[in-house]
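Omission of a single protein chain aside, the complex is shown with its protein chains in their original locations.
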Amino acid sequence: MIDKLPIPRWARRAIIPIIIVPLVVLYPEYYTSLGTSQLIPTLSTAVTMTVFVCMAVGLNMVVGYAGLLDLGYVAFYAIGSYVAGWFASTQFASHSIVFGAVGVQSHAIGIHISIWLLLPVAAAMAAAAGVVIGLPTLRLRGDYLALVTLGFGEIIPQVVRNGDNMFGTGFNLTNGVAGITPIDPMGFRYLHGILPFLPDNFLLTPNLDVWFYRVGLLLVAITVFCSIRLRDSRLGRAWVALREDEIAAAAMGVPLMQVKTWAYASGAFFGGAAGCFYGVYQGGAIPDNFKLYISTLLLAMVILGGMGNVWGVCLGAAVLSYLNQQGLGAIGNTINSNFGTNIEITKYEAGLFGLLIVLMMLFRPQGLIPSSRRKAEFDVVKEEHEAAGVVVG
Amino acid sequence: MATDTHTARRPVLAVLPRVTGLLNRAVTIALLALLVFWLAVNFVQGPGQFGSVLLIGFTNGALYALIALGYTLVYGIIELINFAHGDVFMWGTMITVSIAGTRLGLDGSQSGIVTFFGVLAAMVGAMVFCGILNPTIERVALRRLRNAPRLAPLITTLGISYILSNAAQFFYGPNYTGVGAILPSNILFLDWPAKSLIVILATIPLLLALTYVVRRTRQGKAMRAVAQDMDAARMMGVDVDRTISFTFALAGILAGAGGTLYVLEITTTRYDLGQIGLLAFTAAVLGGIGNLTGATLGALIIGLIQAFNEGLSWHAPGEQWTTSIVFSILILILVFRPQGLLGQPEADRA
Amino acid sequence: MSAEAPPAPTANPPALLELDKVRTFYGRIEAVKGLSITVNEGEIVTLIGANGAGKSTTLRSIQGLTKPKAGTIRFAGKEIQNAPPHQIVQMGIAHSPEGRRLFPRMSVRENLEMGAFNRSDREGIEQDTEHVYSLFPRLSERRGQQAGTLSGGEQQMCSIGRALMSRPKLLLLDEPSMGLAPILVDKIFEIIQEINREGTTILLVEQNALIALGIASRGYVLETGRVTLSDRAEALATNDEVRKAYLGIS
Partner (left out) sequence: MSTEAAEAPHPGVGPKGAAILETRAARKEFGGLVACSDIDFVVPERSIVSLIGPNGAGKTTFFNMLTGAYKPTAGEILFAGRDVGGLPPHRITKLGVGRTFQNIRLFQTMTSVENVLVGMHCRLKGGLIRSILRTPGVRREERDALARARELLRYCGLSERVDDEYSMNLSYGDQRRLEVARALGSEPTLLLLDEPTAGMNPQESADFTRFVSQLRDERGLTILLIEHDMKVVMGVSERITVLDHGEKIAEGSPAEIQANDRVIEAYLGSGAAGSAGAGSGATA
């Protein structure tokens, strides 16, 4: 429809962002007026959604752009969270280092570095881990590579779970199953000094969530921006070439190892930042959060949204993280209260989630908003498929 | 090393691979020596314990092999990691519990013959169930995606995995369920747990039967043909869809049998047991995915690693490190042999 | 020219294969656009045309590998456009595809056995295997060798031999000369003629129009999915346009 209107190309491309961006940015201002339905995402859900969008867009660089299947992305999330845990809590009680942290006594035990400084640190450490994961796998192809990433995704959570007594030395790195908690606050308190019009209660939940949501959106904006810039760069082209045909890419002068490593590192970078932020928001780094389930959930977000397409991935991540966090439960409760049934929908969450994935793959395997490259690929596949007379169903 | 003759021309570059090559070899030998030493000390400290740990290792290995073969069969024919396979296996354990425990009430108190036929019935039941379940999954959810880019069917199997484990939770509840000790735990004077021996002995004919089917029968020939070139197989008159269904059925049957043996050995199971599939899949890759002997070998290695790690007493890291150790070893091996232990090197694609 | 004079078409031979207004899509591209051709019993018919003219797609449509969207394909009187490939093979159509498509990790012998996949007459299979070996003595020497390690010419022989193993009434040959040394091309085409003399009808797709027209009785010229010319082979070989476009003679 919109294609037919006599609107210039740039304007057409601008219409959707012009509508959507204010809707998203101003969400905290109007969501209470949407009603009291449980289905309306709470601010806490909205913060979680921004975190997952960040991670999914990061993962998309590895999977969608470079075509490297990564089944262990949760490792970077974990690393990000633990960086926050180590450097902004009382974990290392033998030290007392305070640097830029807001709301922490200047002689508090433990290391307390401003979260704002830790975000890039966490991202960088995750990126370094991405390189480490990438290095031994550089000679591997396809599914072997996937398995190694899966392995790292299993090893890192296990290390943090067992890390309260590293190899029997008694050194407590991660505080084991209990995790590191609490983590220092983000430091929004500082705003009170510079923005005098803020009410006194702005630091109380849920008012505080508004600020987390804004920071989350900022992270999303940065991630998406970098992702698009990289996609359109020399490196981005090399990634697509690598995905299409490794041998031809190498013969055209693309250094495979370097380019793959950069893909892992850039993907991990944003996973680390998001993990750090989420750790602060949740107030702790808890091993139970870092399960294979998260890796697969993220992968599903990328694929359902439309692999390779940043906007599709954002949408996929928003939808799935909403469903995962609040939506499925809310839908169940709504059904129960309207039909007098007594379904404990949380019990079926995993199954429903699985069903959603399967149905989506059966009926729209190219994702919600596929990239044009994917679409081209799928069009051919679909036609061939119909031509081959494969019975559908 | 091929670079020897180049030494004069570019000394640094030519020597580098030699040095890293030597280093690699030295590290490998050192690691192996350490492993042997560790095992030897453990053996000397407690030969009896060592023996039973070895047996547990082989038993685990046999169980993993039955699951790993399912991964390898399916991967071999359509190059798909079937993430739902572990859950099919889990359903095999559930069906076994239903038949042997709930319906037949086996608990080890029955006579040998009753137990034997009861177990056999449970096993056949589990094999039939999984042998139908697996091709049904293929038919309903995967066939449509036969020509789609590879991640689409992969993610579908993830979804199915969630559905299967959730369904098990629905029918069997969120807690462990299981059977009594159906099999005797001692044989005569031997200190070894008999049930472990039985599990190993029951696995052998299954593996031989599989080998026969793949190597000798018409369907096996069709499977190999489809695996090597699907279109060419079609041109030869092979019904490709049927062959793929058959392969899924074979994988399911093995998983079903594995499920029964698992329940006999471990006696309990739960809806999330499918995660064990991860280890089995690792075994398949370790051995060289697509290679049947490789999957069995990989499964034995992983079974032994797990048993040594969890069972030995002298400086064994213990159960909480098993996954990390298994994956670390896998990564190490893949770095040196990217195609797995018995896998074929990547075909010449240039 | 080493090829012999083409056999004269018989008076009114029965049509073994008839394509009637067949349309086939490859991806989004309509590769075959309403194609009608006839192959009579005992003939060698060739399809010539540039790359992308739809020659291979036509063969794939006949074998049921790529289903036509419209039109009918009749083989020995029966409509087969909706039959699955394995049934079409059983009816008596065999295919030696472009690029040979052998099973690389099976031996020559196993490849030949795959060709007889739908047969169960052991003796007959044994006989036919020997017959293939007598047509291609090279294969006999290499019977235990993995097909993936054969040279190009040997692979081509194995591919044709494999197709013969189903005792086809109609043999579809796709680019048998591709990538072969000139010396081998002559040899392969001699054998193709011999196979034809033994009673197998052949539909030949070939880039090398000169040699194809040399052994065929009739030919069709395809351009972008349509037949633009059809005639007896000798007539095509002397047709000015064909000479210019496909024979490289101006």
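We just call them A, B and C in the order they show up, numbering each chain from 1.
Operating definition for what follows: a residue touches a chain if its C-beta (ideal position, glycine included) is under 8 Å from a C-beta of that chain, and two chains touch if they have at least 3 such contacts.
Note that this is a predicted model, so its numbers are computed, not measured.
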Among A:L71, A:A241, A:I303 or A:L352, the residue in touch with the chain that has been omitted: A:A241
Hidden partner chain, touching residue among C:M106, C:V132, C:M165 or C:A209: C:A209
Identified contact with the non-displayed chain, of A:I40, A:A221, A:A250 or A:L355: A:A250
Contact with the hidden chain (one of C:A50, C:A76, C:M91 or C:I191): C:A50
Residue numbers in subunit C that touch the chain omitted from display: 1-2, 50-52, 149-155, 177-186, 207-211, 244-249
Sites on subunit A contacted by the missing partner chain, in the whole complex: 225-226, 229-230, 233-238, 240-241, 244-245, 247-256, 262, 266, 373-374, 376-377, 380
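Assume only the chains that are shown with their structure count from here on.
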Chain nearest the global centroid, as defined over all protein CA atoms shown: B
Chain whose average C-alpha position is farthest from subunit C's own: A
Leading chain pair when contacts are tallied as C-beta pairs: A-B
Intercentroid distance (Cα basis), subunit B paired with subunit A, Å: 32
Gap in Å, rounded to a whole number, between the CA centres of subunit C and subunit A: 54
Mean-CA-position distance for subunit C and subunit B (Å): 44
Multi-chain contact residues (two or more partners), subunit A: 384, 388
Junction residues of subunit C, two or more chains touched: 65, 84
Touching residues on subunit B, where the partner in the complex is subunit A: 75, 79, 81, 140-141, 143-149, 151-156, 158-167, 169-170, 241, 275, 278, 281-282, 285, 289, 320-321, 323-324, 327-328, 330-331, 334-335, 338-340, 346, 349-350
Subunit C residues touching subunit B - in the complex, by the definition given at the top: 63, 65, 84-86, 89-90, 94-95, 97, 101-106, 110, 113-115, 117-118, 148, 162-163, 166
Contact footprint of subunit C on subunit B as seen in their complex: 218, 221-222, 224-225, 228-229, 231-239, 344, 347
